[in-house]
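All protein chains but one are shown at their positions in the complex.
The letters A and B name the chains in turn, as written, and every chain counts its residues from 1.
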């Protein structure tokens, strides 16, 4: 039987992945870092290393792009005792950039994050991540321009998120 | 430390966004309205105004289309005291319509809903929303016809949802 403690642990673990996505998409590398333990390990397509090494690598990749959106769905979290969990998270990452017909800057990928999460001193964070690539699809030449003005995403503190949070 | 009350608040807030999506996709404008407080404000691409003004505007946009699907993922909810929250929700909206090669009726957009949620008289609802557009991609000419018969989505009470809910 699940308990309130299980729900609280799953909520905390799920939110780590969501904050990771926010950090990547808003180019807030401190927020990305906070999702991992200091000795955390990351395995990505084209990368294996520590979280500090990962931050350097991913920042370089992100700066080549105009923007990204990491939408995650399914979060299936298995708790193993009080301080260990394995979380599988499904997601799609949309990448865009100039020129809009360049498939290396305009593509969507499907992935699963497999995270070994550990609770240390009461704080859940990623101890080891495998970012499993499932598929990659070109979006080159498919972008449409927006009709009308309105809120649009930014990769810095001018994003409407910070206004909504009251700390623009 | 999070508590049961926090989980209950986050569950209630998350479901508001899901009911909003159901209302839009099933053309149930009363359900859309119920996601907002009566003096709620909405900011969309091409629109700024009250919820009642928004309902008129969005109904017109929806009726030009054959159907929509607003799939949301990441819901990151920050509680500020007992009666205020800021919720960021990631989503993609698929739009379709005739003719199938018209990119203004066949497109997918990526967005984030930024919602200032307030609890008044015990009821959580949207006080102010910023619908942040991230990207828009043409689906013109990509639609495939279904193989075989089976349940398909409708925008009225003949949708299988109402059968499942026992109130078709």
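We adopt the following convention: contacts are C-beta pairs under 8 Å (C-beta built on N, C-alpha and C of every residue); 3 or more make two chains touch, one makes a residue touch a chain.
From a predicted model like this one, the values you see are computed outputs, not experimental measurements.
**Q** So which of A:36, A:54 or A:107 would be touching the chain we can't see?
**A** A:107
**Q** In the whole complex, not just what's shown, which of A:52, A:83, A:101 or A:134 touches the removed chain?
**A** A:134
**Q** Can you list where subunit B touches the absent chain?
**A** 4, 7-8, 11-12, 15, 18-19, 21-22, 67, 69-73, 91, 94, 96, 139, 142-153, 159-161, 163-166
**Q** Which parts of subunit A are in contact with the chain that was left out?
**A** 2-4, 7, 10, 43-48, 71, 73-76, 78, 86, 88, 90-92, 103, 107, 110, 112, 114-116, 130-138
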